[in-house]
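This is the structure I have questions about; it appears just below.
Removed: one protein chain of the complex. Kept in place: all other protein chains.
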Amino acid sequence: MTDLAIPLFLVVCGIAVLLVKDLMSSIMIFSVYSLMMAIEWCRLNAVDVAITEAAVGAGISTVLFLVILGRTKSVDEGKKHINIPALLVALGVAAVLLYGTMDLPHLRDPNIAPNTHVVTPYYLENSYEHAGQLNVVASILAYFRGYDTLFETTVVATAGFCLILLLRVRNKKPGTLDSQKIGVTANKKTPASIGVKPTATFPDVLDQDKDIIKRTVTKLLIPFIQLFGLYVIVHGELGPGGGFQGGVILGVSIIVYSLVFGFDEAKKRMSVKTKDLLVSSGVLLYGGIGVIALFMGGNYLQYGVLLPDPQFASVVGIMGIEIGVGITVAAVMMTLFYETVRIDAND
Amino acid sequence: MIKHLPALLIVIPLLVAIITPIIGRLHWVLSWYAVTITTFISFVISLLLLQTVLVQGRISYWMSGWEPPFGIEYAIDYLNIYVIIIVSFMAFAGAVYSRKNIDVEIAEEKKPLFYMIYLLFVTGLLGMVVTGDIFNIYVLLEIASLTGYALIALGKKRQALVGAYNYLVMGTVGATFFLLGIGYLYLMTGTLNIADLSARLPEFYQTKAIFTAFTFIVIGLSIKLAIFPFHFWLPNAYAYAPSTVSAVMAATGAKVAAYVLIRVMFTVFKPEFYTHTPFNLQYILLILAVAAILAGSIMALAQTDIKKMLAYSSVGQIGYIVLGISLMSVTGMMGSLIHLLNHALMKGALFFAVGAVVYRTGLTSIENLRGLGKKMPWTMAAFTIAALSMTGVPLTVGFVSKWYLAVASIESGMWWLVPIILISSLLTAVYFWRILDNIWLKPAPGDESHEHGHDSHQTPVKSNDAPLSMLIPTFTVAVLCIVFGVFAYAPVSLAEKAAVILLK
Amino acid sequence: MHMDIRVILTGLFLVIGCFLFLVASIGVIRFPDFFTRMHAAGKADSLGQACIIIGLMIYSGFTQVSLKLLIIMITIFIINTTATHYLAKAAFMKGVKPWMKGNKYGETDPFAVSSAANVVGKKTKAKAKR
Partner (left out) sequence: MIELLAKYNYWIVIILLTTGLYGVMARQNLIKKIIGLNVFQTAVLLFYVSMSKIEGGTAPILINHGHGPQPLFDNPLPQVLMLTAIVVGISTTAVALTFVTLIHREYGTIEEDQILELNKHND
């Protein structure tokens, strides 16, 4: 029965997220929801996914939501009413889903198609001989379906570049309106008749007062967080971990640093230009290893041909791409934070 | 290197796209050169692949060296190569066209990043068409959509942002339905490779879960394809995007979604699946297609903004493609595949021409096109050719596909479809004639014409044609509309080979 | 599960830990204003998790797992207490006045969860308006 406790809690959180009026509380409930989802996945033995969900789902998206909420100043929702057509469509989808689950196999049943069909047993047997990975999830992610992960990293890099493209504004040329520079015509004064008042710019909460406790604790903690991030990246082959989770932890450590010590201090550590370069270099490293495999005579992303001993070659290849993924994800997490918070602060 | 061509078709644009912002730091034109050369290389590679496909029939490339059901496989046959050539050609034309066009529409320091996102958009589309693994289609669908949202949001007007936001919400809901459908398929069969899936699915055709999987995948894809009830995001997205983006997206975006729909409906699910389904899917798709054709044409009539009008007419034309699919006969499939090519060429030429008008005058409402015939003769000539082929005038490419669709509907006994095709062609003729009449026959507002009456005083229109780098792609695409209309053998034979394999 | 001294000790620590969490959550609900609620929540973060982790360490004996548990305990100790401090400081700077004897539940706390406070707040505001 304990298996049912957390899913029920998830359902309660999911419904509460949408029913609660206040935006701030719905974001808080949403971060609890993703944390509980990560715990549920831990119970279902999907540890890699749980770490990623906790780091990305609960961590980064809550930070993003709060920053954007701070920017847009909208506290309460407008009038609340039950939207009948939307309800009907949602219930229609639910009906089709219910219709579908009638002859789906039982949960936790060992002899359903995915476990008996030739694909998964092959992965379990060949994970160590060919890929040299004890963590089968890492070997599938990096080697058997490595091409998927290349495009996964590209999606992350695209999100980072999209934010730079849309949000980054060249430092304020005197006299030009902020929005003119990003090529979007703006009329700041929305007509009063709609009852919408233009909002003050984002309060400059980022210029920290000199709070000793906060600074010393952060100075104490950041090296360990970064060490842990590197450990998670490199540890991918033996236990749960990998490029994504480690990259997010590294990115978060820089975000905490810039939150506590302010932007100009953080810019000394990690300037904006190097951050953009890092976003590209991670994906280039990943793609480059694939191209090297091409030159060595194998197919694209075939690590076995990189060195004479195929197993050791694939361990080296997979380590390379995990580091590439880690670099890109860390740089993109920092970009997500820098670009959204920094619109009004000058460049 | 010939053996690795399928992989290189995607890897070269991907890696060059990642380098573009770094090159762009020196000078933005370098990133334009990089993008144009890469799209040209992709086009050349697709022609080489066409050659090997014509010889071998089916190419199978094993990613990271693992044989298909275990690793990801690139399977290219006639259908794939047909769509790849369309996508890479239109991407190349768009890249050439964008050089001057984005001067007007995008701020200076944003251009290198624009080219990177544009090239990633093309990579996403090409990747979706080439791959033989159903989850890989989802990942590349996400890349193509994410870059699409960002490109649309670069439009000058503030409605572009709202359009991009709505497109993002609907697109993500669609992609997640697609993911849910894949989950059901995987749960029942245990494999993700398309060839393996289509081999293992027949024994499950009666089960309810597979029918739900099919429903969710088709709903997800029809949101991406903007079939009639799910088309709400398309008009705002195409109307307010920069002209290059709306041209390339109209020409290639919907086509790739149509390709995935065809691939799912005829390769993953064999045609005899449709006899087992509880209610007849063919009629549902047919009704949706007819609704799309009529609604698209009628709504296009009601528009004043020319880009919105072209967007609504796209909804109508997508209805034709779905009509061809729903007839489930070889000729019907041929009609839909040829219409895929035709719509790409026609809509591309139309949006390029409108982009040239925006470049010169900056206005997109239909009244402002008055008298442009004299001022921008070449662009308007291309516009007229494309407009004529949209209405399906013989000797143009529009006529070929409408002909095959009409023949297919008579063959499958649904003769009532032919009048519908004629009516919608008539409607297309009406709303294009309104514009052509404005362009050629009406005098320009600023002229000292003897026309009395309350002429609204527009800003005097500059009296020269679009720059050369915009004119050449516009004109080549328009001329191709006629070339493939007259010498229709090449596309028709390829479409026939693809249709025969799909429906045998 | 034979009842040797290790299992008893673990059980004891776990019970204490859970009791502290229970007390903390009751405190968060019952206390009238921001600072007292923060004070109650602080209890769970520091002592509650310490007891639970010590219990688990006893249970897992002298192995690598208990070393990792020790590191977790120290990290939570440092991070959560600093977070509580910083939250209280931010609230104070934002002008949240502590609850005095006379005023009503959640009256001095502009950030009180909207649903609970509004219900009570309306009554008090109505009274204050008169």
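As written, the chain order gives the labels A, B and C, with residue 1 at the start of each chain.
Everything that follows uses one rule, which is that a contact is a pair of C-beta atoms (placed from the backbone, for glycine too) under 8 Å apart; a residue touches a chain by one contact, two chains touch by 3 or more.
The structure presented is a predicted model; accordingly, all values stated were derived computationally and were not measured.
J.: Of the chains you can see, which ones touch the chain that is left out?
T.: A, B
J.: Which candidate, B:Thr176, B:Ser198, B:Ser329 or B:Ser469, sits in contact with the chain we can't see?
T.: B:Thr176
J.: Could you tell which one of B:Phe43, B:Tyr149 or B:Tyr359 touches the chain left off the display?
T.: The missing chain is touched by B:Tyr149.
J.: Which listed residue (A:Thr149, A:Gln226 or A:Ser281) would be found touching the missing chain in the intact complex?
T.: Checking the options A:Thr149, A:Gln226 or A:Ser281, the one contacting the hidden chain is A:Thr149.
J.: Among the options A:Ile60, A:Val305 or A:Ile321, which residue touches the chain absent from this view?
T.: A:Ile60
J.: Under the stated touch rule, tell me which residues of chain B contact the chain that is not displayed.
T.: These residues of chain B touch the chain that is not shown: 135, 139, 142, 146, 149-150, 153, 158-159, 161-162, 164-165, 168-169, 172-173, 176, 179-180, 183, 186-187, 192.
J.: In the full complex, which bits of chain A touch the chain not displayed? Write them out.
T.: Residues of chain A in contact with the hidden chain: 3-4, 7-8, 10-11, 14-15, 17-18, 23, 26-27, 30, 33-34, 37, 40-41, 44-49, 52-53, 56-57, 60-61, 64-65, 68-69, 71-72, 74, 77-78, 82-83, 85-87, 89-91, 93-94, 97-98, 101, 104, 106-110, 114-115, 119-120, 123-124, 127-129, 134-137, 140-141, 145, 148-149, 152, 155-156, 158-159, 162-163, 166-167, 178-179, 182, 184, 186-188, 190-191, 194, 196-199, 238-240, 242, 244, 329, 336, 339-340, 343.
Quick note on the criterion: only the chains that are shown with their structure count from here on.
J.: So what shape is it, when you link every pair of chains that touch: line, ring, star, complete or other?
T.: The chain contacts form an open line.
J.: Between chain A and chain C, tell me the centre distance in angstrom, where each centre is the average of that chain's C-alpha atoms.
T.: Roughly 29 Å, centre to centre.
J.: Nearest whole angstrom, what separates the Cα centre of chain B from the Cα centre of chain C?
T.: 57
J.: Could you list which residues of chain C touch at least two other chains?
T.: none
J.: Under the stated contact criterion, what part of chain B meets chain A in this complex?
T.: Per the touch definition, chain B meets chain A at residues 4, 7, 11, 14-15, 18-19, 21-22, 61-66, 69-72, 105-107, 109-110, 113-114, 116-117, 120, 123, 127, 135-136, 139-140, 142-143, 146-147, 149-150, 153-158, 160-161, 184, 186-192, 200, 207-209, 211-213, 215-216.
J.: Under the definition above, what is the set of chain A residues touching chain C in their complex?
T.: Contacts found on chain A: 20-22, 25, 76, 211, 213-214, 217, 220-221, 224.
J.: Which chain C residues qualify as touching chain A in the complex?
T.: The touching residues are 75, 78-79, 82, 85-86, 89, 113-115.
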